[in-house]
Each structure stands twice: as C-alpha cells, then as structure tokens.
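Presented below is the structure to which this report refers.
Of the protein chains in this complex, one is absent; all others appear in place.
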Amino acid sequence: MKTSHSLILIFALCLPLVAGRAAGADDNWRNLSPREKDRVQRNYQRWQNLPPRDKEHLREEWNRWQNLPQDQRERLKQRFDDQRRDRRRD
Amino acid sequence: MTERSRELESACKDYEEDLVLHYYGECGDADRKRIVGHLTDCTRCRHFVDDLQRLLPQMGKTEEMPQVFWDNYYRETIAKLDAQDERKPWWRSCLVFTHGWMVPAFGTVGIIVLIVGLLFGRGNLSIFNDRSPVKIPQEVLVDSNQLEFFKSMDLLESLDRLEQQDGTKGELNNTHTERVSFDRQVT
Partner (left out) sequence: MDDPQNFADEKLVALCQQGQRQCFEFLVQRYMTKAFHIAFNFTRDTETAKDLSQDAFMRAYANIKQFDGRSSFYTWFYRIVVNLCLDHARRRGRVAWQSLDDIGHEPGEQQHFADSTFAPDQEAMAGEAKRKVNATLEAMPKKQRTAFLLRNHQGLSITDIAEVMKTTEGTVRVYLHRAVAALRQSLVELV
C-alpha cells in the first residue's frame, strides 16, 4: 500500500511538469483563430498529398518569404487577402 | 477456620512481583526455579501464593448466561449490522471500488492515462472546440514556424503572382541567411 502511495505521489509531482510542457507547446495552436486553424488543417492535408517537387518549391518560397522585407511582406499579404475576399464575393 | 481470620500476609518485598507473575504462569524457566526454591523456604510467600490461588479465581468468575440470552444477543447483533449496512448512503455503495488497493491502483492508472494523453494527445483540454478532422502532428503544433508556414501556404503558392502584381519580383535575391529553420521532419 505504501509503495502505491509513493508511486502516486511521484506521478502527481511529475504531472505539473508534463502538463506545463504540453500546455506551453499548445499555446501556438490555441492562439490561432478558428479560421486560421481551419486553414492550417486544410493546408497540412494538402501538403501531405503534394508531390516532393511541389513540397521543395514551397519550402523555397517559404525561405524567400522569410527573407523579404517586412513592409513588402505586409504589402503582399494585404494584396493576397484582398484578392481572396474579392473571390469570395464573386 | 483459622484461614477465615488470617489476614493476607505480605510476601517478601523482593519476590512479591515475581510471585504474582508466577501465579499467572508468566515467569521464565530460570525465574520459576528461583521462585519455587524460595517458596520451599519461605512460609510468608507460600501463604501469599496460596491466597492468590484461592481468591483471584473467585474474582474472575462470571455468571453463566442462559443459552436464550446468547441466541438473542446474536440475533440483535446481526440486526444491528443489517441496520448499519442500510444506513450507508446510496452513493457509498458506488464507492466499493474505492476500498483497499483499488484506490492507489486506479489512481495510478488514471494519472498514467492523463500523462500519456497530455504528452501524445492534442494536449488541448478543450477538445470539443478543437476537434480537427486532420491529425496534425505534435511537432507541427509546437513549432510556431511550421504553423506559420501552413497558415501561409496559400499565399506562398501565389507568391510569384503577387510579386508580379506588386512589381517587386526579382528585386531582391534570396539570401542564404539561415533565418528559417524549416523542420523537414514534417515531410
């Protein structure tokens, strides 16, 4: 009985550490809006089905995107959002 | 007759406690031999032990109760046990699994399940709101960079077109800075 109590105590002490790690890692996902989550899920699913060449291309585009100046990124993103909104209205 | 008026004699002081234990048969062999040896020589102690043997059992005698008393006693006791069982709140009968070894066993199992669920599951307790049809690996969820990638994947697919429309394509060459740590483990 005492061994079982000790095991439970050890697990109970470890639990906050584990939960903390899990919770902290989860913040990125939780901070996304529902629309963004939906987009991530959809894109991830598409990514899984992409051929390797397309994946490679997207990785390169991502690297390029990261290296763009901030203002240009914002500009391109704004343009992209406007076009997407227009497409939806149509 | 003489014994009726004889006062109980004190035993030898050094032997009195041992004589009481000797009367009750609680002496070791060595002590018993010593006491028996002393009793052969000491009248006072002999009388003392005789009196104990005569009187103490009298004190211990109890009235024998008739069988009907014991039958009733037993029935009453069982009835009280039944009443005690019935008095238990209804929810206590559901707690039968909380007795004995089951509490630590179930507790341990529960904690293990919780840990495994947090570590390898979605790690999100609001699963009703976030039930996603696609299982995104934990390594993606924990990496803000990858999340950003998948969030922006639509845009990346249209990046060439956007840059052309913006008139900025080709102005900046790709640098080889290692800003991005794209986790190829995703693939």
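Lettered A and B in written order, each chain numbered from 1.
As a convention for this text, contacts are C-beta pairs under 8 Å (C-beta built on N, C-alpha and C of every residue); 3 or more make two chains touch, one makes a residue touch a chain.
Keep in mind that what you see is a predicted model, and the values were worked out from it rather than measured.
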For the chain that was dropped from the view, give me its touching partners among the shown chains. B
The listed residue (B:Tyr74, B:Phe106 or B:Phe120) that touches the chain absent from the view is B:Tyr74
Where the unshown chain meets subunit B, residue by residue: 3-4, 6-8, 10, 16-17, 20-21, 24, 26, 51-52, 54-56, 58-65, 70, 73-74, 76-78, 80-81, 84-85, 96, 99-100
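Everything below uses one rule, namely that only the chains that are shown with their structure count from here on.
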Where the centres are mean C-alpha positions, what is the separation of subunit A from subunit B, in Å? 43
What does subunit B use to touch subunit A in their complex? 101, 104-105, 107-108, 111-112, 114-115, 118-119, 122-124, 130, 132-134, 136, 138, 140-144, 147, 149-159, 162-163, 165-166, 168, 172, 174-175, 177, 179-180, 182, 184, 186-187
So, in the complex, the side of subunit A touching subunit B is made of residues 1, 4-5, 7-8, 11-12, 14-15, 18-19, 22-23, 25-26, 28-30, 32, 36-37, 39-47, 52, 55, 58-69, 72, 75-77, 79-80, 84
